[in-house]
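Missing here is one protein chain; the remaining ones are kept as they sit in the complex.
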Amino acid sequence: MRPVEIGLDGLLCLLLLVLAWKALRAPHLYQSAIYFIALGLVMALAWVRLAAPDVALAEAAIGTGLLGVLLIDSLRVFARDSKTDPDAESEEPPPGEINVYPAGSARPSGRTLPMILVTASCGLLAILLVEAIIELPDGGGLTAAAQENLERSGVDHPVTAVLLNYRGYDTWLEVGVLLLAMLGIFCAGGRVGFAETRQSNPPGHLLSWLIRALAPLMILAAAYLLWLGKLAPGGAFQSGVILGSAGILLRLAGFQVISRLPPLAVKLGLLLGFGVFLIFGGAALLTGRAFLEYPEARAGELILLVETAAAVSIGFTIFAFFAYLNSRDQPEAQENHAREEGGNQKP
Amino acid sequence: MIAGIETHQIYAVTAGLLFCMSLGGLFLCGHFFKKIIATKILGTAVFLLFISLGKRNAMEFADPVPQAMVITGIVVAVSAGAFALALARRIWRETGQSTFEDKP
Amino acid sequence: MTPADAATIVFCLAGAVFFLAGTVGLLRFPDIFSRLHALTKADNLGLGLIVIGLVFQAESIAGAFKLLLIWGLALAAGSNTCYAIGRYALERLPEKGPKEVEK
Amino acid sequence: MCFLLPARLRAPTGLAVAAVTAAAAVALAWQVAVDGMIRHNLGGWDAPLGIGLYADGLSCVFLVLTGVVGLLVSVYARSFFSLPEEQEGATKLFWPLWLILWGALNGMFLSADLFNLYVTIEVVGLAAVALTVLSGRPPALVAGLRYLLAAIAGSMAYLMGVALIYGSVSALDLQVVAQSIEGGSSLRVAFGLMIAGLLVKTAVFPLHFWLPSAHSSAQAPVSAILSALVVKASFYLILRLWVDVFDGSVTVAAGQALGALGAAAVLWGSYQALRQRRLKLMVAHSTVGQIGYMFLLFPLITLAHQGGADAPWLIHAWTGGIYQALAHGLAKAAMFLAVGVFVLAVGSDDREATVDLVGRLPMTTFALALAGVSLIGLPPSGGFVAKWMLLKATFTSGQWWWAPVILIGSFLTAGYVFMVLRQAFAPTKTPIQLKPVPRAMEVTALLLGAAAILIGFRAEEVLFLLDVEAPFQEAVEAEEGGGL
Partner (left out) sequence: MDTFYVALAIFLVLNVAASLIRVIRGPTAADRLMTAQLFGTTGVALLLLLAEASGQPAFRNVALIFALLAILIVICFVQTTGSAAGPGNREA
């Protein structure tokens, strides 16, 4: 390998480590979030360097489309609810950096011992782990096996073949995990169903024009990636995330999409991917094949169908994550908090 | 000597370091938000190792099996992260508590 | 080296220069508005030049179109960011007008 | 076959699905007992590319345990969640979450693929946390977040180990991996990471920090599920990895280390349980202690392995540990359910408040007593069989140093169980007003308690099922040849 490439890889890895370190040690949550988003970007570059385009696509979509937005949205909650007045001349500390338990810097004094212990054991683990990694043999992997069976899988792109055919069971469970997380978020929020957004300032002209132009473009891109998944990097998950991001965009722009939908439609949207998998799996069992086994001749079409359902469902769920968290809080909870907080939150 | 290093080796070692760093961060960071970020980095480290091991095939694309597993893993990690954020936000709203230590 | 390659190199290098200028500006300029100014340069021109450079290497019309589309999207997002940041800075830091110098 | 991941359903449907699931588990176990090990390749792809499901004796024992406990807890939960007191929060999500959890547990017991196991333990973890925070009360929320972060860290450590294994043998199927493992430091680290991650999820001392708060702040049926089933799932996985995958590479030292953790857990958990004033916290700490017993199995089977595959104590240790898992699962579910009835009736969780209940809630008190007997390990309960076998194995293998731990743990357990019972029997001059409790809740608690005792009598059937594809065939045959 050429030295210049080693230089690039080394630099990227160094940047990864530095960003991770800063994200964990930054004095303010807001900085942490920005470092983390930057980390996602560098990770996408790393995936490109490692020739893993599918993962790069997923990372790019999820990192910017969902995770970054969720984190920043959460920051708003953490920052707003602390009693520091955001309107006060806010250079020090700036808005968005209020609150904030300065984790990592000022620590209660009694915790030095555990800190040393943790640091030491992590160091030890690092040595063991790196040694183990270096010792791993070269070569190996299942590339050849995946390629060999590609003809029988109904698609031309090996990653899609693994996701939807060879290891379709995992993907089915993965769609299930999304559904489960949605249920969990319902539990955490204490209510089932979606409220209106608490959208505050209507976007400016430029922005709203842009949103109108971008949302269809995103849906187009989602469809493109979905179709692409059959022969090249792309596929249900990436497409679903972009679809979800389009929803998030509309929501941010103040369109009340999900809270106006009838609950049944919401449930159907959440269940669609999971259900279609189940139906196919069951049908395969009934026709004497193994669970989730596709008939070889029609595998391509069936996979596309399942993928579409999965993408729609993934997009819907991801959108629902955000919509639920972004919706208006119950007023009584806030009052409660305000009352309690008078005594002890002020730093 | 330097020319003998392969891309995947660099990233694999980085993954190991990243893993340990975020594990330490998970224990040492106080604020829920940072703990959640630490779990995300933890996941990233694991995925990085998977893919860099998949790159040993020295082909045009990395091994598809780890790629597929990592995509599944990313979905699972994101779901768990969103759930954790939702919990942390609810706790903060209800009690004003943002770390495990302080008892309001 | 083909002429296309030469053009690529020239444009990409020019783009890199703008990125450098943007970074230096971001680091060295004293107040938020001039930093914003530097940033927009890097954003629009740096990426634009690199995209133009790469268009010479595109294998098809569609590929070139995609590159330009990426640039267009980045432009749209970038201009909005700068607009938002500017508005935010004006609203939030009113007594520190565009001219005022921090520190 | 049971692919039992049911959808969003309300109580009656949920109950019906629960019954079907339990029946399917029993049917599968029967089939395995008659026909031997079953393997099913999902999607029609064989290992190493595809994912396999397979059922042997070990997985069936756990499947049936989950089925029995799950069905009874479902009946209990149906009454519990129709109570007006328990309507707050998102309780109507109990059924979908619980059924998903159950399905994931089954999926985990059947899965034969390392990565698929990761996905299932993640589903189990997320569903368990969601159930914990179901009530939406702040203590439960905090406990839930702690649990969730611990669970994520644990499963990530596990996944890191999987990555290392994939890196060295390019396979994920348990059997394929087991055949191609050769040892070496990367495998040792992988093994260590996987076991450590799972230990967090099993809440073995000193990684139990999340368990007491989570298990005690959840609602009664949820606590029962968490304590009886969810921690067993990761125990099962450790066992599976230990005997099936890393069979050749485990060392005596590793076994002793796990045993030491288990011993510490027995002492610490039982001692803490003795000190708690709140009933649910007591039962939760008792879980920490009882889990410790299960881990005593590891040093015993490991040494046995070194000393030859037909060591006579091997089968005792093996069945003893698994019996402990079964007996604890049943007894602890009974205990949490019974305590749930107490709390509901008295309206308080304080140990001192639950006085004079024996005459008025006789069934529940009896259930608690039965569960306690099994936890202590008095004959003829299931707990007795487990502890007796473990004791026998410690002496025959010469590792006598575990024996005092087992005995002291039993004494401590007896201490807290009797303390509760004494209160329940204690007469008071001014009897407190009890709230009415649905009959079904009392009956299910009693049935579980009775089951914990009864498996003490039905040891042969369980052992027979366990023998299917058991890892220690030679020892089993030697034992059968020699007579019990």
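To keep things simple, chains are lettered A, B, C and D as they appear, and every chain counts its residues starting from 1.
Going forward, a contact is a pair of C-beta atoms (placed from the backbone, for glycine too) under 8 Å apart; a residue touches a chain by one contact, two chains touch by 3 or more.
Just so it is clear, the model here is predicted, and its values are computed rather than measured.
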Output for the hidden chain's shown neighbours is A, C
Which listed residue (A:Ala146, A:Ala161, A:Leu226 or A:Leu249) would be found touching the missing chain in the intact complex?
A:Leu249
Which parts of chain A face the unshown chain closely enough to count as touching?
2, 4-5, 7-8, 11-12, 15, 18-19, 22, 30-31, 34-35, 37-38, 41, 44-45, 47-49, 51, 53, 56-57, 60-61, 64-65, 68-69, 72-73, 75-76, 79-80, 86-87, 91-92, 94-97, 198-201, 203, 207, 210-211, 214, 217-218, 221, 225, 228, 232-234, 238, 242, 245, 248-249, 252-253, 328
Tell me where the left-out chain touches chain C, residue by residue.
5, 8-9, 12-13, 15-16, 19-20, 22-23, 26-27, 32, 35-36, 39, 42-43, 46-47, 50-51, 54, 57, 59, 63, 66-67, 69-71, 73-74, 76-78, 80-82, 84-85, 88-89, 91-93, 102
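Just so we're on the same page, only the chains that are shown with their structure count from here on.
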Larger contact count among B-D and A-B belongs to A-B
Express in whole angstrom the distance between the two chain centres, defined as the mean CA positions of chain B and chain D.
29
Averaging only over C-alpha atoms, locate the centres of chain C and chain D and give their separation in whole Å.
58
Mind pulling the chain B residues that touch 2 or more other chains?
19, 23, 49, 53, 65-66, 69, 72, 76, 79-80, 83, 87-88, 90, 94-95
Touching two or more other chains - residue numbers and ranges from chain A
129, 132-133, 136, 140-142, 146, 162, 166-167, 170, 174, 177, 180-181, 184, 188-190
Show me the residue ranges of chain A that touch chain D in the complex, using the header's touch definition.
128-129, 131-133, 135-137, 140-142, 145-146, 149, 162, 165-170, 173-174, 176-177, 180-181, 183-184, 186-192, 267, 271, 274-275, 278, 281, 285, 289-294
Contact footprint of chain D on chain B as seen in their complex
19, 23, 26, 32, 35-36, 39, 42-43, 45-46, 49-50, 53, 65-66, 69, 72-73, 76-77, 79-80, 83-84, 87-88, 90-91, 94-95, 97, 100
In the complex with chain A, residue positions of chain D that touch it:
1, 3, 5, 7-8, 40-45, 48-51, 88-90, 92-93, 96-97, 100, 104, 107, 115-116, 119-120, 122-123, 126-127, 129-131, 133-134, 136, 141, 144, 160, 164, 167-171, 184-186, 188-190, 192-193
